[in-house]
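Sharing a structure, written as structure tokens. Questions coming.
Removed from the display is one protein chain of the complex; every other protein chain stays in position.
After this line comes chain A, so read on.
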Amino acid sequence: MQVPGQFEYERATSVEHAIGLLDRLGDTARLVAGGHSLLPMMKLRLANFDYLIDINDLHAELGHITVEPGRIRIGAMTRHRELLESPDLRQHFPIFADAERVIADPVVRNRGTLGGSLCQADPSEDLSAVCTTLGASCVIRGLDGERVVPMEDFHRGPYETAVGDAEMLTEVHFPLRPGGSSAYEKVERRAGDWAVVSAGAAVWLQNGVMTDARVGLAAVGPDTAGLPEISQALRGREPSEALYEEAGDIAARSCDPATDTRGSADYKRHLAKELTRRTLRKAVRRLEGRA
């Protein structure tokens, strides 16, 4: 039987309360959101803490998807199922529904949260790749107020983030620009499994020309990575199969996959290329109303 080691359970009643507890208890304490990454790690003794601070009661405060002029704000406690079912996200960022449909399974998606996914900082985490693709920023709150950290700086390495001991992630902000669409594709060994490789793409078109394009990959390096070189190569050009191929070549060249039980490094490079092509194609087709 797998059970976590002993710890004291505390329940936070507000963001301030949670931060106060973290500050008082120091690095022996950890927040628990859905618990679907943390509890399995604690069962295996890959993580041990003296205190767990349950933030599920903060769902009313941090479980929202808010559309504003120029951006969408999503609270850290928003659950996978809510991201999957949101009509606003379906309209503005179809990449979310593409990704959520293949993250774990519907029952796990009832518990897991956006904040937990990003803070777990697993290089295979699909939502991290989605946030990277969309150029999101993370709002981190501490005792002295808030700071905003772009996705590129949020992950400091596998399982490490920019969130300090007495801080928590409260929201993720997504810039909303007109004329854009997005898509996500994942290759997995069986339904609900972690990615062998996955890719997200976001594109913006004006008069048939790409004003911007972004690609994010998961499971091909120490972090989910954005690929600025692809953006540079695609800006100002007309979408075409040749262009997707070029972007795919950059993705295959830029990523750093490791051979493991999910596949060889070569196979993963091949997937990085193929999924980059597919997601760019799909995002452009969505913009042209053909998908």
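The working rule: a contact is a pair of C-beta atoms (placed from the backbone, for glycine too) under 8 Å apart; a residue touches a chain by one contact, two chains touch by 3 or more; residues count from 1.
Here is the rule we go by: contacts and distances are computed from a predicted model.
S.K.: Can you pick, from "Type I-D CRISPR-associated protein Cas7/Csc2", "Carbon-monoxide dehydrogenase small subunit", "FtsW/RodA/SpoVE family cell cycle protein" or "Sugar ABC transporter permease", the UniProt name of the chain not shown?
M.R.: "Carbon-monoxide dehydrogenase small subunit"
S.K.: Touching the hidden chain in the complete assembly: which of A:Val15, A:Leu39 or A:Val67 does that?
M.R.: The missing chain is touched by A:Leu39.
S.K.: Of the residues A:Gln6, A:Gln91, A:Asn207 or A:Thr261, which one touches the chain left out of the display?
M.R.: From the options A:Gln6, A:Gln91, A:Asn207 or A:Thr261, the contact with the absent chain belongs to A:Gln6.
S.K.: What is the set of chain A residues that contact the non-displayed chain in the whole complex?
M.R.: 1-9, 11, 32, 35-36, 39-40, 43, 52, 54, 56, 104-108, 110-111, 191-192
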